[in-house]
Structures are given as structure tokens and as C-alpha cells.
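Reviewing the structure listed below.
All protein chains of the complex are present and in place, except for one that has been dropped.
Presenting subunit A:
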Amino acid sequence: MGRPGLGRRQLLGAAGGLAVAAGFGFAGLGSGADALASTARTRVRYWNLFSGGDGSNMIAMLDAFRAAHPGIAVKDSTLQWGNPFYTKLAMAAAGNRAPDLGVMHIGRVAGFAPGRLLDAWDVDLLATYGLREADYTPALWQRGVIDGKLYALPLDVHVQLCFYRKDVLRKAGLLGADDRIVPITSVDDWFGVLKEARQATKKGLQTIGLWINDQNFQWWFFVAFYTQLGGTWFDDARTEVTFDTDKATQVLAFLRRHVSDGYADPAMGSVNAEQFINGAPFAWEGNWSVPVYSGAELEYGAIPLPPVFGTPATHAESHAFVLPHQSDRGGAADEAAHRLAAYVVTHARQWAAGGHIPAYLPTLSTPAYRRLSPQSEYASAMDHQANEPKVWFAGSTGILAQRVGPVVVSSTVGSARPDAAARRMRDELRTLLAMKNPMDGRTAAQGGTAA
């Protein structure tokens, strides 16, 4: 019949043999790769939360590190930003499967059980790789220090900015001789500017996009202006709420006025960036929008949030390197993690191009950085940071923002009166202050989070 002399059993046998052989083959490959990693090179496992422009900048910096340190293999994983990232990091650290290096927002470090889920940095080792405390502003360095040990090594400061379209403001006569927005030092100044700008704005566009319905952004703006008024949150012992409802009411009424006077439109939702690109004169956004607007080749500038209550202050958070807890931390991988973090911090010129203010002062003071536009216009924000309080429930997208952010939104959109919202905020702060940190069973007053 001309068929090959291969029976069904033979065929199955051959297939089975192939499968087994392939299994051995892959197993061999696997052990070979492991051997390569364990003997020939030091491997650093690094988890981060950078996507988009930040992600490609970070990858470029990692590639530069790999080229400079061929003996260290960096295995980087980018995970989803926000709470999913923190949950994975906490569980990995608790289950002793933590990566060698991780990234966190510095405001979240206090709530992340330093000493149990995070290991402290070896400051002397960092110094041998060229990174010292003196390379930071003292306040920023201290934000990473808990119980006298450094747990977070800041990479940058990211701030909320007031972006403005130069073409629109020029038409409205709101640009100074230096081609920058006229100085603003009071609430009246600011609404005067908005009024003029509105007249020069194309029809169908709002005057300013300020994320009216977003609990995080509204909370960040609140923190900025409340700090401008000199407002405080808690006493030093973390037992009393010192939140000033009068000041808070002032801030909430200020935010609300953007909507009630028709400068910002709640219906716009999250199209602020698109509106700005289309010609809206203002957008309040994080500095991470710089690559977006620069990519759109707009004629624009960016200043910190205007000091309408007198004292300059703009909301700031910070990406920081952390060492997730490993029961046997130490050795070559740990040293390589220190070396990698120090390298990225000290070579953050690339990072700064993405809009972030470098935490490393020698980079911040270089002429090359000072020439970056619009970065140079807001670099001063480093000295006027408005931070959330240093307590376990604070930090980017943390419990504080989750509980208090919606209250700010309710006032801004007009469904709650500013004074009532301020009182609700104080109540929420009281509740949170009495709450125990689930990670260590202690309240803010019981320590663990004080610097």
C-alpha cells in the first residue's frame, strides 16, 4: 500500500519519547541558565511601577547601567501602578519571595512596616557607590528615615504644576517680558488672570482643567493650598488632630470657585490634557505631563501651583528605592541592588527629562538641567514642597486620600458646602488617627512611623 511501516503504538511511543527527551532538554537548559546566573553573574531582581514615558526612561537608565556593569544582570519587572503594586510587594516581602530592589512612593513607606516588610539601606555601602546624605536636601532625606534608619532612597520629587499656554496668554496680555506668566500672589490675582484668559480662549474649551472629579488630584491640590495657609494636621505626638477647619474651608471655597465661576467644567471629566492641547489656557497636572505636552509641540510653560495664599507650596510626592524584606538579605545581590539604586539616582538626567525633579542635588544644579524647559521654571518647587503628614495611612493613593479625597471632590463639585466638608475631613482624620496600622497593630500615636 505504500504506507510507511509505522504502527499506532510505534507512533505513540515515538511521540512519548520525544516528549520526555524535550523535557530533559528544557530541564537542562533551565539548569544551565540558573548556573549562569548564580556563578557567572550577580542577578538583581527589581520591581517597579513605571509605565508610559517613565517606563521607557527607566528602561533606558537600566540599559545604561547594564552596559556599565556587565557583571550584574538586572531582571526588571514592571507591575501595575497603585495599590495592586503595593499589595504584591507586601505579600512578596511577607512570604520571603521579595525582589532585591523595589520602588515606592515615599509617603507610603511609613505604612509599609519598615523593619518587617522593608529592610534598611546600608548607608555606608551607598556612600562607596557615590551617594551620600549630603547629596539630598535634608527634608527629603529625612522623609525616608524611620526610627533613625534610612528605608527609602529618593529618586525624584514629582509635583503638581500649573501648565499654561503661552499663545493664549500672550493674546490676553498675561505674559511678562521674560515670556513667562505674570506673577500671581493672591486669590484675586489668580481669578483676574483666569478672567482675562477666558476672553482669549476658543469657544467650547474650559479655561482650566483641574481634575474636578478625581479624588487624588483634588486631595493633592487641597494639600498644596492648605500648606500655603500654614495648616497643620496632627500634633507632634500624633494623638491630637490639629486640622484647622477655617483654613480648610478657605481652601475648599477657593477650589469650588473655579467651578461656580465657570472656569472649570465638571462634565469634562478627564479630558483636561486633550483640552489643553486643543487650546485651553490652563491645566493643573502632575509634572509627568511634560513629555505629553512637549511631544505635542505646544508653546507652553509650567509653574508650581500659584501661591494664592501668600506662601509658595505645591503638592509633592517622591519615587524612592526600597529594599523589600528578605530574611537572608546581604551578599552579592544586595550589594548590586545598592549599586544599581545609587547609579540610577546619580544618573537621573534622563529621568529629569520626563518632567520629574531629580532628588540628587548635583544633577539638579547642573547647567544642563537648568537649561531644560519648562523644568527650569518649576525646579524651585523642590524647596516649597507640600507633603501629606508622615503617618502610616498617608501617601500616594493611600487610605488618607481614599477617605478624604471624595470629601474634597464633593465640595468642589458643589454637592457639599465647604465648611461642612471641612468638618467631615476633620472627623475622618480623627477616625484614621485612632485606627491601628494593620501591618503592626499600632496607631500613629504608638510610634513606628515617627521620624
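Brief remarks on what is shown
Following the convention adopted for this analysis, a contact is a pair of C-beta atoms (placed from the backbone, for glycine too) under 8 Å apart; a residue touches a chain by one contact, two chains touch by 3 or more; residues count from 1.
Please note the rule applied: contacts and distances are computed from a predicted model.
Not shown: a single chain whose UniProt protein name, out of "Sugar ABC transporter permease", "DNA helicase", "Decaprenylphospho-beta-D-erythro-pentofuranosid-2-ulose 2-reductase" or "Na+-dependent transporters of the SNF family", is "Sugar ABC transporter permease".
If you put the hidden chain back, the residue from A:72, A:90, A:103 or A:381 that touches it is A:90. Touch with the chain omitted from the figure is made, among A:142, A:350 or A:402, by A:402.
In the complete complex, the residue from A:125, A:273 or A:413 that touches the missing chain is A:413. On the side of subunit A, touch with the chain left out of the figure occurs at residues 82-84, 87, 90-91, 93-95, 113, 116-117, 212-215, 266-271, 399, 402, 406, 409-410, 413, 415, 436, 438-441.
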